[in-house]
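All remarks here apply to the structure that follows.
Of the protein chains in this complex, all but one are displayed in their positions.
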Amino acid sequence: MKFLRQVYAIVQKDLAAELRTKENLSAMLVFSLLVLVIFNFAFELQGVDITVLGSGVLWVAFTFSGILGLGRSFAAEKDKGSLEGVLLSPVDRGAMFLGKAISNWLFITVMEAVTLPLFAVLNNVAIPWFPLVPYIVMGTIGFAAMGTLLSAVASSTKMREVMLPILLFPVSIPLLMAAVKLTSGALQGREFADISNWFNILIVYDVIFLVVAFWTFEYVVEE
Amino acid sequence: MSEALITVEKLDKIFGARWALRSVSFTVHQGEIVALVGPNGAGKTTLLRIIGTLSRANAGRIHIGKIPIAEHANSARAAIGFVGHQTFMYDDLTAWENLNFYARLYDLPNIPRRIHEVAGRVGIEPRLNDVTRTLSRGLQQRLTIARMLLHNPAVLLLDEPYTGLDQVAADLLDQIMAEAKHEGRAILFSTHDLERGLAICDRAIIMKAGRIVHDLPRGAWQNLAGFMQIYARVLENPT
Partner (left out) sequence: MLRTSDRWLDLLGLATLILIVSGLYMAFMYAQTEVNMGLVYRIFFFHFGSIAAGMVAVLVVGIASIGYLRTGARAWDRVAEASAEIGVVFSTIGLITGSIWARPIWGAWWTWDPRLTTFLIMWLIYIAYLMLRASARDDPRVARFAAVFGIVGVINIPIVIMSARIWRGISPVLFQQTAEQQFTFGLTPEMFQTLVVCIVAHLVLFAWLLAHRTRLEALRDELVALRRARAR
């Protein structure tokens, strides 16, 4: 289908551009690592039950670093007018959104894939890869979708990238609540039944906002 | 009678309380090259961007061939090639990767062959595998022109395309536009380089303060000096 081909073209383009310089990825990785380290000093995580607090630390690292990457992804497009170059073509605006959201999701996931083991090492905690990884993946999907939509908005305002956290965080709060609860549930090895409520919230959030972002993206990106 | 490929009717564009375009109307037919001239702030770039679907007018209608832009923007886009102030290129990708990307967005068949065709046409074939950032401004402009030609558009819109081009490249652009005219495309371009622009165009539209002041066919001026007289009078006129 033409639609999927165009999505794939956009994802491939973003990957190729990023792999050449790796600027965005390295910035995100360094930043998330810094967050992990700073939290250690800010909250004296030594004697504390890390399975309780660690989830929050992890998701702060993910989201703060993620916002960094999300902000830069659209800023780069505006620079040489390449966003307009894409808009000139008859590409479906929904395909533009999906392509951008998928590549943003990929970059954030790569950052998370490095941050998680580092977190485990720094805090001496065992990682239950399943179900923790699926939870993180699902949380990141919602975050990337909202982040892509709102970074398109933010990059067009006077405040530019600074606007993104102001817009993104308030509307991501239910997502973060669910992600943090699920993550700490996984770290503590709790039964799924205990945290299934949060799983439902996460799914509902992802589905609703993927659809909303997909439909409203064209209103945001066109002049 | 050749078909009208660009039909602009009573276009208005306002930024806040400032009028950028006031009731602009004109037509460009198959095989016509129209030059858009005027002082800075006349509205040339705004006009080209609106026809190119990058911007929306506040009032008026535009048709590309028989396609109304307002209702069928994507169909119109498939028939429009645009060269603007920015290169539209991804600096970190090679020229080839850039063209490949856009070719895929336009869903073109046989992409590698097409890329070689347009790259050869603008003379950047030897540099196709170079990262765009490393290309000179002139070469990047050629690359942008190649991008414009990729999908074989019936309508070409160029906003000050001679900027940054050396003599050779500028002559090449003249050739490309002449060929396009011969192939039956409609070409509308704006320029400050009056000598060059007037040499190849069939019509010249003079704009000032958002209005079309003159829409002159080639016969209306004898030589460059003659045109400059008309143009100077437009500039002097206080309205």
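Note that the chains are named A and B in the order they appear, and that numbering of residues resets to 1 at the start of each chain.
We adopt the following convention: a contact is a pair of C-beta atoms (placed from the backbone, for glycine too) under 8 Å apart; a residue touches a chain by one contact, two chains touch by 3 or more.
Model, not experiment: these values are computed from the prediction.
Q: Quick one: which of A:L25, A:I50, A:L70 or A:V153 touches the chain that's been left out?
A: A:V153
Q: Given that one chain is not shown, which residue among A:G56, A:G94 or A:P174 touches it?
A: Of these options, the touching residue for the absent chain is A:P174.
Q: Considering the whole complex, which of B:R22, B:H72 or B:R121 touches the chain not shown?
A: Answer from the full complex: B:R22 touches the omitted chain.
Q: So that we can see where the missing chain sits, which residues of subunit B does it touch?
A: 14-19, 22
Q: Spell out, residue by residue, where the missing chain touches subunit A.
A: Interface residues of subunit A facing the absent chain: 146, 149-150, 153, 156-159, 163, 166-167, 169-171, 173-174, 177-178, 181, 197-198, 201, 204-205, 208-209, 212-213, 216, 219-220, 223.
Rule of thumb we're sticking to: only the chains that are shown with their structure count from here on.
Q: In angstrom, rounded to a whole number, how far apart do the mean CA points of subunit A and subunit B lie?
A: Centre-to-centre distance between subunit A and subunit B: 39 Å.
Q: So in the complex, the part of subunit A that touches subunit B is made up of which residues?
A: Against subunit B, the touching part of subunit A is residues 2, 5-6, 9-10, 12-13, 16-17, 20-21, 79-82, 84-92, 222-223.
Q: Can you name the residues of subunit B that touch subunit A in the complex?
A: So the residues of subunit B in touch with subunit A come to 52-56, 74-75, 77-78, 80, 82, 84-93, 97, 101-102, 104-107, 131, 147.
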